[in-house]
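Submitted below is the structure of interest, expressed as structure tokens.
What follows is an incomplete set of chains from the complex, kept in their original frame.
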Amino acid sequence: MPDTADLPEDLRNVILGVQERTGFVPNVFLALSHRPDELRAFLAYHDALMERDGGLTKADREMVVVATSANNDCQYCVVAHGAILRIRARDPMVADQVAINYHKADITDRQKAMLDFALTVADDSRSISDGDFEVLRSHGFDDDDIWDIAGISSLFGMSNRMANFLSMRPNDEFYAMGR
Amino acid sequence: MPDTADLPEDLRNVILGVQERTGFVPNVFLALSHRPDELRAFLAYHDALMERDGGLTKADREMVVVATSANNDCQYCVVAHGAILRIRARDPMVADQVAINYHKADITDRQKAMLDFALTVADDSRSISDGDFEVLRSHGFDDDDIWDIAGISSLFGMSNRMANFLSMRPNDEFYAMGR
Amino acid sequence: MPDTADLPEDLRNVILGVQERTGFVPNVFLALSHRPDELRAFLAYHDALMERDGGLTKADREMVVVATSANNDCQYCVVAHGAILRIRARDPMVADQVAINYHKADITDRQKAMLDFALTVADDSRSISDGDFEVLRSHGFDDDDIWDIAGISSLFGMSNRMANFLSMRPNDEFYAMGR
């Protein structure tokens, strides 16, 4: 992995900021910093979707990440975002439940509908139709919420594949965070 | 769930013994005790495979359980046996890694071959052939070890399905054990 | 295969009893007797599910076995239990029909619902939900019947995998029985 000292200043500052808040540098920053332009684009896309206001809480967004990443068999993303989900949801068990089988998780029907759609995006986007949108609207999701679910599932579909390609390991700190 | 007071004496004694050693009664005992004969048979089969001596360590056996149960999307078995694997392997991270994607886990090549075969049993037993056995033997597994891998994958293939059928929940205690 | 003379007395007696009733020793007894404890547990589990009274007839139970075993590509179980199904159902054709494609078999809608659920247990237990139970109840199955269907599909999911692992052959006698 590259040393942060060799990174462009803007990325180094981002990473130092994360380190200050979290206490460590998540490996994804180092693994992707081999290509600074791609890392910048990924971070911009990530923040645009994950830090928006709207009908999805931050815990909801992380739940979409965990369910999608588990579906895509991504060790880094399930472990790291599982930790964030535990913290955001203030629930030490929900992340493991969603990762293993969200159908049996202790979550609301609205959240199950959200995850059903996230996995349709992940596994069968060819068939997305008005019927899918009607189900989501019946749970109170508006058009921007639906875009958020589709966007997060699509974005992490990308990073899950890159993390698997790079055999990216989660930092040890993530495993126990929020338990 | 049935009350342990209503169980036949032999099962009640088994359950009290587990409770004494572990500090709580794993939900699987209560969920399956609705059918005492089936619970007895399951426990007998379980102990015959999981407590045998042989070329597989107890951690290896639990690793087969976790990989198979994750493949079969079983919340109870991944969480409960993930805890046991962490304890047996004295490794707080291996269970999550094996559950999410054992190909990327920090385990030995011998263990990867063991899990490859366990998942062939789970997903494609129709095609098992001498070629599979040769790979296993090249990693030092003998005929009884191979039977153990096949048996554990098959047995948990059964209990994974029953746990999903019953929407069995892991006890809260399991999530943090061994981390 | 082991000789019955070398078996523990209880298993030898079981096998001699089967031989007396049937005229031959089904190969499954010999193949699994390499591990007497596992064979005892399997037989106990089998009898607990297959010889129960309840809303499923013995022919229904065998039909679940045949459909599940065909789904799991198990030569031994389809041929041996196909014979038993022909006898129990007093129908020389139903076993082949159920094994090839139960959707097109000459069976009742209630039996099709039973087999739909058995195969959901076999192939997609992660998604079992109240909707599945409602369909079954609408055909008159009660909670214990539903447990029986799930249990038989799960148990034979296990023995199908073991029979494939062992390349277990059906006795020649089974092929023509009940035709």
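Each chain carries a letter (A, B and C) given by its place in the written order, and its residues are counted from 1.
In this text, contacts are C-beta pairs under 8 Å (C-beta built on N, C-alpha and C of every residue); 3 or more make two chains touch, one makes a residue touch a chain.
Since the model is a prediction, treat every value here as computed from it, not as a measurement.
What's in place is 3 chains of the same protein, and the file's complete complex has 6 copies in all.
As a convention for this text, only the chains that are shown with their structure count from here on.
The greatest centre-to-centre distance from chain B, using averaged C-alpha positions, is reached by A.
The distance from the centre of chain B to the centre of chain C, with each centre set as the mean of the Cα atoms, comes to 23 Å.
Averaging Cα coordinates per chain places chain A and chain C 44 Å apart.
In chain C, the positions touching at least two other chains are 126.
Within the complex formed with chain C, the chain A residues making contact are 101, 103-104. Of all the residues in chain C, the ones that touch chain A in their complex are 126-127, 129.
On the chain B side of its complex with chain A, the touching residues are 70, 73-75, 78-79, 92-93, 96-97, 99-101, 104-105, 164, 167, 172, 175-176, 179.
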